[in-house]
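With one protein chain withheld, the remaining protein chains of the complex are depicted in position.
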Amino acid sequence: MQRIGVFVCHCGTNIAATVDVKAVAEALKYEPGVVVSEEYQYMCSEAGQELIKNAIKENALTGVVVCSCSPRMHEATFRKTVAAAGLNPYMLEIANIREQVSWIHKNIEEATEKAIILGRAAIAKVHLNAPLTAGESPVVKRALVIGGGIAGIQTALDIAEAGFEVDIVEKNPTIGGKMTQLDKTFPTLDCAACILTPKMVDCAQNDKIKIYSYSEVSEVKGFVGNFDVTIKRKARYVDENKCTGCGLCTEKCPQKKVPNEFNLGLDNRRAIYIPFAQAVPKIATIDADYCTMLKSGKCGVCSKVCTVGAIDYKQQDTYVNEKYGAIVVATGFNPIKLDKYDEFAYSQSADVITSLELERLMNAAGPNGGTLLRPSDKKHPHRIAFIQCVGSRCDDGKGKSYCSKICCMYTAKHAMLIREKYPDTEVYVFYIDVRTPGKNFDEFYRRAVEEYGVNYIKGMVGKVLPEPDGTLTVRASDLLNGTQLNLSCDLVVLAAAIEPDKSARPLATMLTASMDTNDFFTEAHPKLRPVESPTAGIFLSGACQGPKDIPETVSQASACAAKVIGLLAKNTLKGNPCVAHSDELLCNGCSSCEKVCPYGAISYSDKEFRINGKMVTRRVASVNPAVCQGCGACTVACPSGAMDLRGFSNSQIMAEVDAICKW
Amino acid sequence: MLKIKLSELPILFDALSAKNKLYIPSDTKGGARFLPYENGMKLTKELNTVRSPKDLFFPQTENLMDFKLEGKKIEVIDTREECEDFVIFGVRACDVRSFEVLDRVFLSEPIDTYYKNRREHGVIVSLACNRPEETCFCSTFDIDCANPEGDVASYICGDEMYFEPLTEKGSELLLGLSCLSEGSEAPVYECKRNIYEIKSKLPLSTLSAEKFGKDMMEYFNSDKWDELSEACLGCGTCTFVCPTCQCYDIKDFDTGNGIKRFRCWDSCMYSDFTKMAHGNPRVSQKERFRQRFMHKLVYYPMNNDGLFSCVGCGRCLSKCPISMNIVKVMKKLGEGKDE
Amino acid sequence: MDLKEQVLIMSGVDVRKCMACGKCSGACPSYNEMEYHPHQFVSMVKKGNIEPLMKSESVYKCLTCYACIERCPRGVEPAKLIEAIRLLAVRPQGSNHIKADDIPSLLDPELPQQAIVTAFRKYSK
Amino acid sequence: MQMVNNEFKPKIVAFCCNWCSYAGADLAGTNRLQYPAEVKIIRVPCSCRVNPMFILRAFQRGADGVIICGCHPGDCHYTTGNYYARRRMTLLFSMLDFLGIEKERTRLEWVSAAEGQKFASTMNDFVKTVTELGENKRLEDLRCKK
Partner (left out) sequence: MQEMMKKKAIELLQSGEVARVLGWKKGEFDYDITPAVFESVEEIEKEFIYNSLCSPNLSKYLVKESRKEGKTLIFLKPCDSYSLSQLITEHRVIREYVYAVGIECYGKTDADTIKQKGIKGITRITENDGVLNIETLYGNEKVPVYEVLRERCVNCKSKKHPVYDELIGEEGEMVDDCERFDEVAKIEAMTPEERFAFFRNELSRCIRCNACRNVCPACTCEKCVFDNDASGIAQKAASDSFEENMFHIIRAFHVAGRCTDCGECSRVCPQNIPLHLLNRKFIKDINELYGNYHAGENIGNRSPLTDYTQNDAEPNIVYERGGKNNA
């Protein structure tokens, strides 16, 4: 029999106003096992906690019930309190008589009665509580960053700076991500490459950082502090250790008709290529889809011109196994496909382009060497229309319901840059709202309007009509003037919504990290834990968590690094002791539990048991307490009742049910 | 001898049930069963019920007493009540004998007052078996299904039913039942003669229990138990349909508003039967299986003047899911005993 | 029931979903014919300002081409609103604007089929 | 079941997952959204922890309705728990219905941590439904009656 102490909190008047706390304490005094029952103004205050501690010591309590606010609020506080008095912290149960009683009921009699019943349920449960000790597991002092864009790069650099090893896995041949494709950055208008490429080089040169380029994560096992990750290194048919990045092969390759993804298909590259001049690592990669040698076995030009013999047509995908203490997701974003937006004629006219395509057209390393020319006839455009919110803020099932956040700013940037470089070009921006919060952001937008004479028109474009003469008629309503415009333009730029990279969803499944309906990773808490996933040991960096611009991405990346460093700095981790465990004598070895475990925490082994004097070998389940997160799915899947959950055992829950239904 | 036309049986049943609670074997979807008589209920045509009439003296579950927890105090509440008089109609000879087997257990010191209470208030009207079946072997245990015991014996002869009071209780029951008229004994003799004729043709009529009731260790150590028990599922069907099995378990049930201490039938075939601090003393199904038959054929008669605790009703023969039964056990164990 | 409520019930449109982007009016082929434009219908219904709309010729200028419904990023469906307001205006007038017997003489072989169907929808009671 | 002034007050057991629904109930409390005191909450880590045994047990002990609340599908803290709960409860409820036991006495609802309002209205609605059904007679244990 436990010796139980009951402590009823007034919470000032929060509870006491609608619950007769004295009556509650009095009623619970006569429950079996209760040796002391007291009430106090604020149990969570120092004096209140002292009261509990003293009562534990004076009455040699073995269990404590606190009737107070939600356990989500103060369970941790009171666990520490009872632990300080020498009790196991899990010998505590909380009856939630604030959120579930005093705050929702008005009738004092009714509320008091309910509070007593909840108190009884907690007492019934604590009778069956057992001391629990959290298991400890060591932390592997190495982090994995998935995605080598600016977010991943910044996180990796910061972690490495703190002295921990970091690996970056990047699915493309080079790190750098979307930012490498940008021309200038807002609000300072400095060139993206100038600020990004030094960081890429830092990554390559940092001896704590290892870059797995042209690689993907293919399997993740394990748990916080001890992830076991398999990385697939895709065959690039070039020996990374031999290739010097001289680029000779990329000039000699006879296959010239490969759409260049770096320039978004606005020009072509060869079948063997280095994405761009500052690529890190600067190693050539053969595109197996286009390489004649790989497809038909005839060619071999690159191999012939390579002076170091780096070309290896027989290269296979290889797999690397590595252990990590923490995993950072930095999978980034992509503009959405616009095939559902026929009204903007994106697929009908080459002169309707996305903003990212415009970045390439304006970039000195882009297809036109930095001169803005229309894709269709390479002529200088004299009137350009920018259309905002294409696919953003859409509730119609075609686009995204959220605001993509970065478009207003980059459009202002584009408009400004165009007006500066080509003053004879008229620029119109069709907007719904201009959203430019941020340091120096609104000023930036105003400059576009006031200094650069960009025409901002409130009103959405209803249709873009490609005309026979090669111009584009943009039909929009000018809401402020109450007119419908039919504007003849040379170039239309669409601010396409951004969405998480397609690789994020399968990755989330591997990591058992949750996602929202838009496939953005969910943070552990939207305000207080924005860079952590609810899955322990998984951290979020950059746009994989939600749309972000570069300044925001970089600050989140560093915040994320700080969290990772905090984890890696620990030698061991304390687990949650409320985990499943299997009664091996009851276990049938049927594998039902294993099939429903989302963490792979259950394994089977043949064990010898002495049953009725005979040695019997049986297949039984065992739970790895460090991996188990304590959901309890296995306990219901188990027909024999061999699986039970500590802290929420079958008997504990049934005792609560009994106590609640009793009166 | 008193008699009544079969067609007028409902009048008798109404008269009997007006005075006492009356149980008659009647048909249900699950076979015949002793049911409290209600107007319009018909006597079954089946030879016997699936569950034996022991239910009525020794029910499957029975509340023994209550406890009340008030704060930290425990109060014991005696829930016993005096049983009202009742009549069981149409009990077969084998089942009548089963009451003797149960009596020897429950009515010897210390007396089981719950059982005694019911036994004292129950009147048994037995019924001779006109159409015994192949599973019957009551004669093995010297039971005569043509001459059933009980308080009143009854016989169905043609379209009439005859009654013969055998005890004072029985005479009392039949007293003043105006629906009954005097009848001659001749039809009853004819009925018995017919029964004997069929009995001699029963396939198990030659089964003998002579070899049992002794040689305890020899039977106990027989190597035939392995083979006999190998298919046993360890269910309790045989036990629960058996008219003489009398083992029970006592359990407490916490209702939330107090404790109910009840007993319920238990089966020696179960792995948790007679569980002790160290577990079940009979660890394998073979041992449990052996226990049941050793008890029926050896231990019980050795302790009870040679009375076997099997009455040959044949219920286990027809209900065992895997068709293992006491007849097979007797035959197998008996093999080679003569030589 | 006030007019606004009637319009909302008849049309099944949730005007609160409108984010005032003006894409409906940007897409409307009858824009210049109309006194009140599709986005104004939405905004005026939202304010409960129904009567001017009922009186306006605009309700008959709408072609019911559904371009606004097709294009609206929030699924507001302005054309259904206009339709509802038109019905509200037409119903009390008591008789059909066009009778079935009159149709053959009005038919123009160039007239698109949809226009005929639309006419029935719009000009019958 | 209890009668207060001859008015039937059902007993309702609500199993709430710790991460979403229990937090949703907390939010209902924080926002002072009223729902009947007949509802008593049992905190479980996840809706998948709810064993059919618990539900039957509650009915045995006198509950008139049992509701299970978990995270919305796709939002489970443990990723997949509520998907299993959904299948289990669907089949269990269907079986109870098959046996002629009022299906309205059992319910599974998805309530997120942000849905205090939904929690309160769900509970109000459920209590109303069960009150209309009256006392649980078909799945009662007479021994447990007072």
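Letters A, B, C and D mark the chains as written, and numbering starts fresh at 1 in each.
The working rule: a contact is a pair of C-beta atoms (placed from the backbone, for glycine too) under 8 Å apart; a residue touches a chain by one contact, two chains touch by 3 or more.
Quick caveat, the model's predicted, so the values are computed rather than measured.
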item: Omitted chain's touching partners, listed by label; value: A, B, D
item: Identified contact with the non-displayed chain, of A:295, A:574 or A:595; value: A:595
item: Touching the absent chain when the full complex is considered, from B:240, B:293 or B:308; value: B:240
item: Residues in subunit A touching the chain absent from view; value: 585-592, 595-596, 604, 616-619, 637, 639-641, 650-651, 654
item: Chain not shown, touching residues in subunit B; value: 28-31, 33, 47, 50-51, 60-61, 131-134, 198, 201-204, 227, 230-231, 233-237, 239-241, 249, 251, 253, 262, 264-267, 270-272, 317-319, 321-325, 327-328, 331
item: Missing-chain contacts mapped onto subunit D; value: 52-53, 56-57, 59-60, 73-74, 80, 83-84, 86-104, 106-108, 133, 138-143
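Here is the rule we use: only the chains that are shown with their structure count from here on.
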item: Whole-Å gap separating subunit C and subunit D, where each centre is the average of the chain's CA atoms; value: 47
item: Inter-centroid spacing, subunit B versus subunit A (mean Cα positions, whole Å); value: 71
item: Multi-partner residues of subunit A (each touching 2 or more other chains); value: 658, 661-662
item: Touching two or more other chains - residues of subunit D; value: 61-62, 144
item: Subunit A contact footprint on subunit C (complex, rising order); value: 17, 19-28, 31-32, 37, 39, 67, 70-75
item: Residues of subunit B defined as touching subunit D within the complex; value: 253, 255-257, 260
item: Residues of subunit A defined as touching subunit B within the complex; value: 30-32, 612-613, 658, 661-662
